[in-house]
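The other protein chains are all here in position, but one chain of the complex has been omitted.
To keep things simple, chains are lettered A and B as they appear, and every chain counts its residues starting from 1.
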Amino acid sequence: MSFITSYCHITSDSCLVNGGEIATRDLLSNDSWLKQIYKSQEFVYPKFYKMDSLSQAGFIASELIKRAQPNLSAYKDEEIAMLFGNQYSSADSDIRFKKSYEEHGAPSPALFVYTLPNIVLGEIAILNKWFGENLFVVLPKFAPDFFVSYAKILMSKGSEAVLCGWLGIWDEQINVFLFLVEKQGNAGMEFNVGNLHKLAGLEVV
Amino acid sequence: MIYIGAEEIISPLGKSVEKNFSAILENRTGISVADRAGFNGDSVYISNFLDLSEKNKFENLIVAILDQVIIKIDERIVSSARTIVLLSSTKGDLDNNINDQFGKTILTLATRYYLANQPIVVSNACISGVLAINTAGNFIKAGLYDHAIVIGCDLISDFVLFGFQSLFAISSQPCMPFDASRNGITMGEGCGVVVVSNSEVVFNEKPLKLLPGTSANDANHISGPSRTGEGLYRSVKRTMEMNNLFSADIDFISAHGTGTIYNDEMESIAFDRLDLTHAPLNSLKGYFGHTLGAAGIIETAISMQMLRNQILIKSLGFEQTGTSKELNIIKENKPAELRMILKTASGFGGGNASLLIQKP
Partner (left out) sequence: MREDLKKQIIEQLNLEDIQVSDIADDTLLFNDQGLGLDSIDALEMIVLLEKYYGIHVTNPDEGKEAFVSINSMADYIIKRKG
């Protein structure tokens, strides 16, 4: 029986881990909301500042899940798969890159490398040295049945845990939902469509 | 048993898989020079359609190829509840709608073909095609679906060309995978499709067998491969172990071979670690350029044609070994007994994927 053992929500003004709020947006701050969470949670990873919004959100949420679920470090380096998706692909970063050559004089390599939605998986893998299965899909909205069926398939083929994520980031909207599924979990919620629907909440578009 | 067949391709080399394979048998390339295509108005080598209308190109290509593939299968499966459609693409219809690169196309497909299930877009950089085929196989093996139509499509755009130019990754000549003089990729565009099914009879022409494949991250750099080829090594190793195969069982490798110094070197190291340096190997990017999200599908389709016709195809653009580990690169077409082929892919984000196809 697999379980959802930990999860993280980031909305446009709130960050929650396992349902409990850990940060609220300061609308008066000059820092972006994701930077505020990074600083207030005292992460130390300078590469964060080079990342685009998808990768920053993925970094924060996965790090918060790791803090909530420290036994993750006990898994072997190929045992954790990553299964992510969203509606907008990397449109947010794509627009920034397009501006760099249309308005700012030259195509920016630092922006170009983020114009693919799966880069966030690479960032998380690099940080954690995870050599497992990866898949990024684009769907019109968060689909619990897809995540349940495919995560279970991954767990039947050698993955012991699947870090799943929905990175709904577009312009000022942030609807991020990451959750950890463990094959041998024994705490948390049973991993099925009904429970995932509940945990995802209304905001997840 | 999982079957794969009904492969189709629409590319600058031709509008059907037969035309594409004929061109490849003649070692003809789709790469040509495009004047003033680069960011600084420079000439660039690319493999692009010279005769397709620019309007709605992305969607039109996919509809065209689906219409072609439907004739090759039992058409009733297309709108079956037991069928899933997967679309492998990196930038979709970017030029028409940067805000929604896949939505309109997916909606068109769902409506036009009365698709019963929401199509899934696999967008995982250059490994998307191989990954999508693996995903299809996994779904069918798990019993969630009986059939999958796996499409791969990507177009050349200023966006992507300028981006690769900013990385100094574009070759100054038609790409030369694994060659000592190689200096970058040549961009390509095109569309490919394969059908995966647990039923042999849905195919008009006898299908081949698809074995389970895997993916693995390099955990090294988001836009450069691991120097030890760690991710590719792990993926191929897992794929082979999963299928109880040894290096001697592999008759041919369709490698990723983009033509950059780093990628091709990485692949040679990975294949050496896997004891696969003796297997005949090619990159098809000398014919198609790098078609990104379509690459895994188009190149798998050609590899399937090679299996069907029992012929090894020359790795176009290769003359002299340029990697620290020497691979058995195919230097000219030659008939061969082929039973088991390995297809690999590597891409931005550290992804690596591999699959195996067997002639029954």
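Heads up, the rule we're going with is that a residue touches a chain if its C-beta (ideal position, glycine included) is under 8 Å from a C-beta of that chain, and two chains touch if they have at least 3 such contacts.
Values in this document were obtained by computation on a predicted structure and should not be read as measured data.
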item	value
Option from A:Leu34, A:Ala81 or A:Val113 whose C-beta touches the chain left out	A:Val113
Contacting the left-out chain in the complete assembly, out of B:Thr29, B:Gln68, B:Thr83 or B:Ser223	B:Ser223
Hidden partner interface residues of chain A, rising order	46, 49-50, 105-110, 113
Hidden partner interface residues of chain B, rising order	166-168, 221, 223-224
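The rule we apply is simple: only the chains that are shown with their structure count from here on.
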item	value
Residues of chain B defined as touching chain A within the complex	39, 90-92, 94, 98-103, 106, 118, 120-125, 131, 135, 138-139, 142, 144, 158-159, 162-167, 212, 214-223, 230-231, 234, 238, 242, 348-351
Chain A to chain B touching residues, read off their complex	77-78, 82, 88-89, 91, 94-95, 97-98, 101, 106-109, 112-113, 115-123, 125-126, 128-140, 143, 146, 149-150, 152-153, 156-158, 170
